[in-house]
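Just one protein chain is left out here, and the rest sit where they should.
By letter and in written order, the chains are A and B; residue numbering begins at 1 in each of them.
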Amino acid sequence: MNKCGNFFVSKKNVVLALSMAALMCVPLSAGAQKPAADQLTGKLVVTGASTLAPLIGEIGKRFESLYPAVRIDVQSGGSSRGVADARQGLADIGMVSRAMKEDERDLSAFPVARDGVCPILHQENPVQALADEQVVAIYTGKITNWKAVGGTDAPITVVNKAEGRSTLEVFLHYFKLKSVDVKAQVVIGDNEQGVKTVAGNRNAIGYVSIGTAEYDATHGVPIKLLPIGGVEASTESVQKGIFPLSRPLHIVTRTPPVGLAKAFIEYAQSKAVHDLIRQQYFVPLAD
Amino acid sequence: MISSGSNTLSRWPTDRLLLWSLRGVATIAGAIVLLIVVFLVMEALPALRHVGVARFFTDPSWHPTEGFYNLTPMLWGTLFAMVGSVLIATPLGILSAVFCRYYAPPAVAQLYRKLIELLAGIPSVVYGFWGLVVLVPLIGAINPPGPSLLAGIIIVAIMILPTIALMADASLTNVPQQYMRGAAALGLSRWATIRGIVFPAAKSGLFTGVILETGRAIGETMAILMVCGNVVQTPHSLFDPIRTLTANIALEMAYALGDHRAALFVSGLVLMAMIASLVAAADWISRGRIYG
Partner (left out) sequence: MAKTLERTFDGRELFASTLVWSAAVLVTGTFCWLLGDILWHGLNQISWTFLTTPPRNAGREGGIGPIIVSTALILSVCLGVSLPIGVGTAVLLAEFTTDESLFGRLTRRSLDVLSGVPSIVFGLFGNAFFCKTLGLGFSILSGGLTLACMVLPILIRSTEEGFRSVPTGYRLSAAALGLSRTTTLVHLLLPAAVPGLLVGLVLGVGRAIAETAALIFTSGYVDRMPGSLLDSGRALSIHIFDLSMNVSGGDAHAYASALVLVVLLLAINGTASWLAEHWLHRRIVTV
C-alpha cells in the first residue's frame, strides 16, 4: 500500500488523523460521576476584577471539590466588565473590587473580603513616614525632591495608577484629590507592576494593595510600606478596622440569587473560606 | 503568473473548482479586516456622536472621567515608538540574515537561525517583564525615571527583529544560484555581491518583511504597557515616559464604561487609520518597482 509513497495515505498518518479527530470530538475528562440527588449541578460563569479572580478561582475550586458535578468558570476583564456582564446576563456573577457606585444599586452586591491600600517606597529610601499633606504635595507635583521630606537629594518618581482602577479611586478619595491634579512620572496598571517599578527605582513612591505589598515585602522584594495617619500598614490593621484606606471586594448578581449561584455566594461569604482569603493576603470580613 | 488555459487533458473541471475554492478562501481572509473595522465603528459610535470627532484632537488632555478625550499625545507616542523600533530592528535584522547566509560557518548559522526562531515566540509578557526588571532600572540609573520611550523602542525592536530577520533570511535563500555564480565569475567581492546583486534580487521579500514588522510594532500592547511609563504626554526626549494608543486601550478598557469605553474604540479606529495610511503609502512606493 505504501509502494507509491503517497504521503497522506500511509497507515501511520491515517491512525494519527483518526486519533486526532477522536480527540477533538470526545470529551477528555474521565471520571464522570453520577450526581447524587441532593448534590448541586451546573455551571457558573464569573467575570470581573482581575484582583479578585485568583481568590474567587480558589474558592471555586474548593466548592467544586465539595460538589463534583459543579463547574465554576472564573474569567477576568475588570470590575466594569463584571458589572456589565452581570447586568446583561453574560455572566452569572460579577466580581467588583471596590465599593458599589450609586448607579449600581440595582445589582445585588455581596462583600467577600476587604483590602487596604498603602503607599510604598524602596527599602533603601531613608524616609520612614509621610504626613498626609506631604503625600498630597508629592502627588500634585509641589514637592519634587526627596530632601524636602527628609530624604536624600534626588528627584521623586511618582507612580500613579491608571484611571478607573479602584485603588486609584480609594487613594484619591482619602486624600481629597482629583485625577487631573495628579502629576505622575509613571502610570501602572496592576499591583505587581507597581511593586516592581518601585523595587527597581530607589527614588520612587507608589501605592498598591496592602495584601500584595505585604506579601512581597515579606518575601524579599526591596520595598517597604508606609503608615497612613500614624497607623501601621498591614493586613492586621485592616482587619482591626483602624486603617483609614481600605476597600471592600464584592461579588454581584443582577437579581437576588437563587439555586447554584446562591449556594456559591453563601459559601464564599462563609467562615469556611477565611483561610483562602488570608492565603491571598486579603482580609476576611468579621461577622 | 502563467496565464495558460485551464487543464487540457483532464475530464474533471479540477482547475475551475480549485480557482473558485481559492477565491472563496481568499475572500474570507480579506473579509476579516472589514469585520474588525465594522466592529470598531459600531462600538465607537456612541463616543463619535456624543463627543464629536474634532474633540479627540483638540481637548486639553486625556482625562475621560472629567470628559477630556485628546488622543494627540498618545498618537505621537505610538508614532515615535514605531519609527524608533523599526529604524533599529530593520538594519539589525537584515544584517543578521546576511550573517546567517553569507558570513557564518554552517554550524553557527544553523544555531543562529534556531535562536532567532525561538525569539519569535517569546510572549510579549516575558519581554515586558524582562524590560521592567532589567532594562528600566538600567535606564533609570542613567536618567530617571526608568520607564520611557527609549525602553519601549528597545523592547519593541527586540520583539520585531525575528520577523524581519527570518523573512530576510528566506528571501536571501530564494536568490537564484545563477546570480551568485555570475557574481563569482565576475570576481565581485562578498559585500559587493550582497549589496549589488542579492539585495535588489531579494527586495520584494525584504519589503514584505518590513511591512510585517511595522505592523507588529504598531500593534504591540503588553510589553509597551510595562516599560513605557504610560504617562499621557507628547515626548520631548527619549527619556520621557509615553503612552501609546494600544497601551491605553489595554490599561483602561477593563474599567471603562459608556462614553469612556466608546472613546477607547475610537482610538482603535485611529490606529487602523494609521496602519491603512502606512500600507497605502507602501503600496504607492512599491507600485511596479518591487513586485516586478
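We take it that contacts are C-beta pairs under 8 Å (C-beta built on N, C-alpha and C of every residue); 3 or more make two chains touch, one makes a residue touch a chain.
Worth saying up front: this structure is predicted, and the values here are computed from it rather than measured.
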Identified contact with the non-displayed chain, of B:Trp76, B:Phe99 or B:Tyr179: B:Phe99
Footprint left on chain A by the chain that the document does not show: 5, 7, 20, 24, 27-29, 45, 50-51, 53-55, 57-58, 71, 73-77, 90, 189-193, 195, 211-212, 215-216, 219, 279-281
Touch residues of chain B, complete complex, unshown partner: 1-4, 6-10, 14-15, 18-19, 21-23, 25-26, 28-30, 32-36, 39-40, 43, 91-92, 95-96, 98-99, 102-104, 112, 114-127, 129-130, 134, 158, 161-163, 165-167, 169-171, 173-174, 176, 180, 183-184, 187-195, 204-205, 208, 211-212, 214-216, 218-222, 226, 245-246, 249-250, 253, 265, 268, 271-272, 275-276, 278-280, 282-283, 291-292
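The rule is simple: only the chains that are shown with their structure count from here on.
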Length of the line joining the C-alpha centres of chain A and chain B, rounded to whole Å: 32
Residue ranges of chain A touching chain B (in the complex, touch as defined): 50, 77-81, 83-84, 154-155, 157, 162-166, 178-180, 184-189, 193, 196-197, 200-201, 203-204
Interfacial residue positions of chain B with respect to chain A in the complex: 61, 63-66, 132-133, 136-137, 140, 144-147, 225-226, 229-232, 241, 243, 250-257, 260-261
